[in-house]
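For this depiction, one protein chain was excluded, whereas all remaining protein chains were kept in their positions.
Per-chain residue numbering starts at 1, and chain names A, B, C and D are given in the order in which the chains are listed.
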Amino acid sequence: MNRTRVIRGVIGACAVLALAEVVIRLGIIDSEVIPPISVVLLRSVTLAGDPVFLAGVADTVLAWLVGLALAVVVAVVVGVVLGSVPWLSTPSRIVVEFLRPIPSVALIPLAILLFGSDTEMKISLILYAASWPILLNMLYALQDVDPVAKDAMRSFGFGPLAVLWRVSLPSAAPFVATGVRVAAGIGLVVVVSAELLSGGTGGLGVFLINAGSSGGNTDVMLAGAVWAGVLGLIVNALLVRVERGAFRWHFARTERTAR
Amino acid sequence: MLEIANLTHTYGSGEKAHRAIDGLELSVAEGELLCIVGPSGCGKSTLLRSIAGLIKPTGGKIEVGGVTVRQTPDNLAVVFQDYSRSLFPWMSVADNVAMPLRRRNMDRTQRMKVAQEALEQVGLPSASGKYPFELSGGMQQRVAIARALAYRPALMLMDEPFGSVDAQTREDLEDLVLQVRRSHQMTIVLITHDIDESVYVGDRVVVLSKAPSRVVGDLRVDLPGPRNQISTRENPEFVRLRAEVGRLVRGVQPAPVL
Amino acid sequence: MLEIANLTHTYGSGEKAHRAIDGLELSVAEGELLCIVGPSGCGKSTLLRSIAGLIKPTGGKIEVGGVTVRQTPDNLAVVFQDYSRSLFPWMSVADNVAMPLRRRNMDRTQRMKVAQEALEQVGLPSASGKYPFELSGGMQQRVAIARALAYRPALMLMDEPFGSVDAQTREDLEDLVLQVRRSHQMTIVLITHDIDESVYVGDRVVVLSKAPSRVVGDLRVDLPGPRNQISTRENPEFVRLRAEVGRLVRGVQPAPVL
Amino acid sequence: EETTTKASAGGSTLEKTTINIGTIPVVDTAPLQIAVEKGLFKAEGLDVKLTTLAGGAEAIPKLKGGDLDVSFGNYVSFFSAAAKGALDLKIVSDGFQSAPKTHTIMVAKDSPIQTVADLKGKTIAVNTKRNISTLLIRVAAKANNFDLDEDKNFVEFPFPEMEGVLKAGTADAIQPVEPFGTFIGQNIGARVVWDTSQGPTADFPIAGYAATSEFVKANPNTVAAFQRAMTKAMELAADRATVVAIIPKYTTIKPEAAASLAIGGFPTTLNATRLQRVADTMHEYGLLTETLNVQDLIAAPSGK
Partner (left out) sequence: MSRVETAKPPVPGRQDRPASRAGTAARGFLMGAVSRFWLVIVLIAAWEVATRIIQESYFPPPSEIVVTMYELWFSGPASQLFLTQDALDDFGHSLYNLFGGWILACVAGVAIGVALGLSRKLADYIEPMIHFGRAVPPPTLISFYIAAFQLGTPMQVATIVSGVIWPVLLNTIDGVRTVEQLHLDSAEVFGVRGARRLFWVVIPGAAPKIVAGLRISLGLALILMILSELIGSTVGIGSLLIGAQRSFELTEMWAGIVILGVLGYLLNAVFVAVEKRALRWHLSARGVT
């Protein structure tokens, strides 16, 4: 079961790569500007043996994971408050909606100023950008909780907090988890972009800036893209694993939907 | 125990307003088992939810144990008509049953023991480790009953609690409720569509009119206890009461369908 | 019409495996109304879902109209046990009922007319504009019945279709089903827990054992038609059959609860 | 890092021995790399940590936030920041000045654009807008009697992407710096339509090293030590071979390629009059609303 899935994934990836190679080789996309995928892939492989590159990736991944973890905590806490404290929720939603569309890119100088170290700056940007999908999915999921289940809880005399903790949150959890996976992708994009746009002492993006210092190195940049994608893929797979373990009830119930 | 005065509830407003209950008066004594029967859609579940403080009726007053109901009264348990949605899908059956016991200052072992006992009482000794979706409809309904029974509330509200189980199990559950009520001094309000059942388990049967509902009949059931599925149902008084309730229910029916 | 041979279904696998149906054999003739009774959790709904092609049984064979069931057979309707979850919450009641009629090449006006008629037949003439959540449990169940009836399927599967309605409405719905069956040549498989009901509406009553379920009784109901709620139920043959079914059901019961 | 060690390299006490310096991996920063490589900072008792910047603008908040003590950056960014009050800074060392072929305007081989005048109304790719690049091009345009709009005629692309930009025809012209200019010329035969290091912008000061006034004031000895090291490095950088040798060590440029690059000047003195040219040009082109007295922004070495 799981094996077929992996095999299919590999087939899919190969198909996409082959297609991209053909598109570039045939010049459908300007082949002078970007190198063929095979070249990029080769370069990605050689990069994996470069200790400087690996150190950069380690820096990036560290900031990413810490930022994501913080984002989950912050978003869940804010989500709980917004979803359960009525007098605070309406007014704070305005603030949330105001803050949400502000791009982290615009905040880079401010973040640089406010946070001493490079890593802190990156973490703060991830936190800012990655919280929103989790928060919004959570608010929608809280809305989607079966009222009969909540009533059942309430009828036994449990207070609003217990209802929240024991009914609303568990029932919202699977969708929040989807939000976390969305956020993971956004977080990686933000951290590498921030490194590329503002530099720093270490990280995948900084490695790419240095690599681009001689020009004509599009393949390195694209190889960086490949590695970012691979990291995203791995973390997504891990998160799905965790989800499947934690929400067995959910997946068992919904397994049949997709045929 | 339970005092309802001039209860009125209207769903929605403006054109779509629907008056479900209209000036309903009812009182239930401590330890009594009251059965409520009435046509489908008349407002029985609405009444139950009002007593449980789950909806705020638009008019009138409900007192439980002398206290006006604003939120859910303490020491209450409800078996919902929509039992399958009232179970928590992320918890095993045992956890579902044990959940309310957290309010009873029991440690986990105790809770699990009580839950297992309750599950055995409803005929599900081996369901504890399963998830609700792995059970049949009737089994889910019994889990909901077990959850309410294990909680040992002072006031138990049951909305068609035996609708999805077979005849034999139904009788067993009726007897179970009677027995638990006896041994734990519960007050029970039980909604049912089965007229025989209402007379068999009830100390009193209240018949509601079609919506907007009012009380159209209030019969005291004077049958010797403890009741017995065979002898009680053969008792002439039982037969008389059953016919009486039937007449009342039919009397309030809308024009026959078709 | 319906041929079931050596049907077996096991849920899950390994340690948690649960065999719900074990080598069940059953055949239903064209135009027949078959009632199935059996203890709670014995596998009735599983059987129904297998016939409807909603689950793939782990063994055996089902044929509907001579064709082996792989996907859902054409011209089928089901009233689910969990009726409230089977209605579409985003559609009005009328749309819910009219929705399957899109396959019947009707235009919107016709569909709405048929839906309204079906709703009137089940005693809900004024519910069409409402959403399902605005209805009581029994009303939702009747909407589910109306949806199936309006569709006029060749084969209708009903899983405890009258469990949430009051006694009077139940009788009316029983008669409605009989009448529709007569006038439209439907084959109906009806699961019920009410033994009286099974004998009253059925041409045949099949009793299932507890899980893993097999057929333990198969009774032909030879009562004069058209049936009538009063005279039929007074017929000595009815009384005999009822007792017979009751005995069969009790015979397969697990040890009494408590 | 804030520890003040008594190191007596220049005879005086250094207030701060570890300094963080922001740099960009381009030819312009060769002297800084030479200073590191040859141990010039060490000799002054300085422990230098280098941080890669993506562009000059990020230097300002990093200096302000204390992330960097000294940073490489272009004068246009430094002067705007100072004039707009974004940062109270001092230039502590000159860095780089243009020379023939270091800052050119290039077009594709088969482009119809032959002279600067043909750039009128065209789109030109620059690394950063409102910065030295656009200024140089606008000066060139002005010399040909037309104006280029800071927003409408320029688009931002990173230097490494400029080759692609020309190839794909995304922009009509590009303004690369070395090494990109040379490589793009070699790779795709791009033509230079204008060398900006001529006329009003000949030998134009491009970039230098800045610190906050606060830092300069609090760490006079450290700054002096830095300046001494840099001056020596600048002197060494006057020898083209030294520069060519260091370039492959901090960029990905191959040694043989480094030899073909155009290399600008590395001024050994920090001269206010020269830098004033930049400020005045900025003022003329509206990048500064008022004139700026560069003398106030200079922390000239006291020792020499």
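Here are some notes:
Operating definition for what follows: a contact is a pair of C-beta atoms (placed from the backbone, for glycine too) under 8 Å apart; a residue touches a chain by one contact, two chains touch by 3 or more.
Since the structure is predicted, the reported quantities are computational estimates derived from the model, not experimental observations.
Across the entire complex, the residue among A:Val33, A:Ala55 or A:Val78 in touch with the chain not shown is A:Val33. Summary of contacts with the chain left out: across A:Ser38, A:Thr178 or A:Thr201, the touching residue is A:Thr178. The chain omitted from view is touched by exactly one of C:Val78, C:Ile195 or C:Leu219, namely C:Val78. Only one of D:Phe41, D:Phe154 or D:Phe180 touches the absent chain when the whole complex is considered: D:Phe154. Residue A:Val163 is the one among A:Ala63, A:Val163 or A:Val206 that touches the chain not shown.
Taking the whole complex into account, chain A touches the unshown chain at residues 4-5, 8-9, 11-13, 15-16, 29-31, 33-34, 82-84, 86-107, 109-110, 113, 129, 132-133, 136-137, 139-145, 147, 151, 154, 159-161, 163-164, 174-175, 178, 181-182, 184-186, 188-190, 192-193, 196-197, 205, 208, 218, 221-222, 224-225, 228-233, 235-237, 250, 253-254, 256-259. The omitted chain makes contact with chain C at the following residues, 49, 52-54, 72, 74-78, 80, 82, 85-91, 99-100, 102-103, 131-133, 147, 151, 157.
In the full complex, chain D makes contact with the omitted chain through residues 57, 60-61, 64, 77, 80-81, 83-87, 123, 125, 128-131, 150-158, 161, 164-165, 168, 170-171, 287.
Definition applied: only the chains that are shown with their structure count from here on.
The central chain here, found by comparing per-chain C-alpha centres with the mean of all protein C-alpha atoms, is A. The distance from the centre of chain A to the centre of chain C, with each centre set as the mean of the Cα atoms, comes to 48 Å.
Averaged C-alpha coordinates give centres for chain A and chain D that are 36 Å from one another.
None of the residues of chain A touches two or more other chains. Across the assembly, chain B contributes 82, 85 as residues in contact with two or more other chains. If the chains shown are joined wherever they touch, the resulting network is a simple chain of contacts running from one end to the other without closing.
By the touch criterion given at the top, residues 22, 24-26, 49, 51-55, 57-58, 60-62, 64-67, 158-164, 167-168, 176, 179-180, 183-184, 187-188, 250-254, 257 of chain D touch chain A in their complex. On the side of chain A, the complex with chain B involves touching residues 146, 148-149, 151-158, 166-167, 170-171, 173, 247, 249-250, 252-253.
Chain B meets chain A in the complex at residues 49, 52-54, 72-78, 80, 82, 85-91, 99-100, 103, 131, 133, 151, 157.
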